[in-house]
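The complex is shown incomplete by one protein chain, all other protein chains being positioned as in the whole.
The chains carry the letters A, B and C, assigned in the order they are written, with residues numbered from 1 in each.
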């Protein structure tokens, strides 16, 4: 296997941080991944050689900025295998992207129309639909979750109806790591005339996604989880789907013509990009997409799967640990949630950070309905990136074992 | 005068860019100002030493990130003389901030309620209110603009009524540079029970603003115009004003509790910060605010005013040039819009860029109603920052004179 | 970074869970939530002549929160309301990195390392906040 995580680590200065004299073991990648030098440099280069506002500007810096911004759009279009760059809308993140769809659909929806989500969704794929419920009176229906922490697709039949207008699901769960089987969802949607939105926040960091092969209508993700800067994300939408969407926010750049008594809007994607967009961040996202796409995908996947297995095996050996999510390696990513009997997740995470410099996330992971489904207040979560190593996993396991000794 | 713009220029690498062999004269600061090394470094330091998702995280990097993010909030609160850091909401920019107020007020408004703006507003302070008009049926009333390019406050009396709920005006015009006289606006609002929102995009780059002394309810601005990164902005709101506002976007971080059938929201400012915020950008904005606040404000203002006078005098000497905006230096900033008879603004801007490396902006400046007011399709606009020099102004004047010779 | 955040004293206090339980006949009672982590503390107090006759707590929360509640269970009985307020203030002082004020409960000093961890302040404060709220009743 040519892929060498150690070599990759050299590209991430922060991974060489020492916390209280200990080497950092960063296992909070599902919250935010770290950023490689190539991406930092691309952002810096932009800020120091091409910084200007985009669109409309005819001076040289403005032309450079506009070209860089639109080039990033094209890179993302290729990353997603979109039909057109103009199907790519830059947003502030996954949350912003899903809200654009929810709010933008408001005028097409009527009371009684149904939105289908699942019990394992991130709050960012629940609250926007809830707001539509409050505003329009649509109904929110949730697919249940299996004991393994997967969306229960057996329930599709009875959950998706002729009144379903949208099925919005996580492509990969940020709590259980389960990968959604998209095909039956798309089939159910087609049968009922609904659209499908995938929350790809936890999927895109693992490599290019083919939105056309998936057959969905919308795809949302964040930059900061895929090695790009904060404050940038993407809504991809099929051309026809975007064309039907009303803008959620108004302002400069998204209009065709403004009079005080009448206003018309630009075509997508600009219609959805009100105000000065996060230009340098988009440039950084483009570079990050290029960076991810250049990794040896199979080798990275194998590496992460091996580490996931090591984690699952190691955790199984510690008394009192329970994994919330698939116990095996089928159709899952390297996101492992677990509980330790008698220990609050915040204590566990703080403890392994203090003593072993292991960075985990603890709590409800913005998935309270899922926590309720499992009768938990929260979990501890370790999540992998290509730069993680056996040493990271071993530090985690040692930390959890020690936490059990000290805290229980 | 101790202030030396040449010394300042050393802090902005991009100002040493050469375009086609010519030194860059960057006079497009009202669109986006450039970013000093101190701010770039602060962002880099954050990304390479404290990058993590904020809130809820208990590991060391997450604590650092959260502290840095909240420290930025405190810096901005001081910059605005806000009563509390929690009155500061981070947004994607001015546009995002104004939309938060407009959308968040929807549930408090009823058909026939009135919003007062002016004819000189940026589209970002028109379209969000127009969207409320479409959604709720509120009426939009516009204060007229004087021949000098100022909001005509003599019309306040007849425009602000008992039905006015909001008066939303630019603190400084991005086209004419006119500074709003805020006191009579606030007085009119108080008399009618309306709230006041100021669009401060063109005001905050000139130094700290005292929102309490101004007596307004909301204040909006963007980072990229005040020497900070893209993709970050601020909505300041009085505590009581924010408390009444509903969230526009839903997602992680802005909730109190989420169940599938019921959702409650967090208190401000978090209620308005759905999803992972632009963390590193907020850190950069904090540093930029510190940077601006450390300038010798009086000296910088005098410098910019002198350059503005030089520009106005020089332009007056070129046949066919007309300045759109105040002809004098009273109550105005260094934003100078002008037309050259017989020359399209895009041609003028392109020409001075090509031949003299002078970066201007040409067009409607996202202020089409104002263009219509003056019977123009667009203007050319030069806008100053503290790092601009006599050489920049002279290059502009030479360029415009030459454009007249070649293009007319 | 502090190796001593989970020092022996705190772990023992949490394990001991002094005063854990309900007081069905208490007149003073308050429940406080930490919306950030979903933790919840209920404190019930019986006062006589402004002195604590009994104090019980139920904690759904972390070890720091349990330890703080346990200190209350151990020390509150016999204290007057001024002392309760003084000790709540002592918690704030210690979290702000200041030394433990005189004449307050020595166990509160165990929280000194938490001063480095802003995100955990509320964990320690929650039971004391519940006491403050209960006294306001």
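The working rule: contacts are C-beta pairs under 8 Å (C-beta built on N, C-alpha and C of every residue); 3 or more make two chains touch, one makes a residue touch a chain.
These numbers come from a predicted model, not from an experiment.
Within the full complex, the chain left out of the display contacts the shown chains A, B. For the options A:4, A:41, A:67 or A:181, the residue in contact with the chain missing from this view is A:67. Although one chain is not drawn, the whole complex shows that of B:244, B:297, B:322 or B:355 it is B:355 that touches it. Summary of contacts with the chain left out: across B:45, B:256, B:310 or B:346, the touching residue is B:346.
Contact with the chain not shown here comes from a single listed residue; of A:15, A:30, A:43 or A:58, that residue is A:58.
For the chain missing from the display, the contacting residue among A:4, A:134, A:210 or A:257 is A:257, taking the whole complex into account. Residue-level contact of chain A with the missing chain is found at 55-58, 60, 62-63, 66-67, 256-257, 266. Not every partner is drawn; the one left out touches chain B at residues 19-20, 343-344, 346-347, 350-351, 354-355, 363-364, 368, 377-378, 406-407.
Operating definition for what follows: only the chains that are shown with their structure count from here on.
Centres computed as Cα averages put chain A at a distance of 31 Å from chain B. With centres set at the average Cα position, the gap from chain B to chain C is 47 Å.
In this assembly, the C-alpha centroid of chain A lies 39 Å from the C-alpha centroid of chain C. In chain C, the residues that touch at least two other chains are 1, 37-38, 117, 120. The set of chain A residues that touch two or more partner chains comprises 19, 346, 350, 353, 363, 368.
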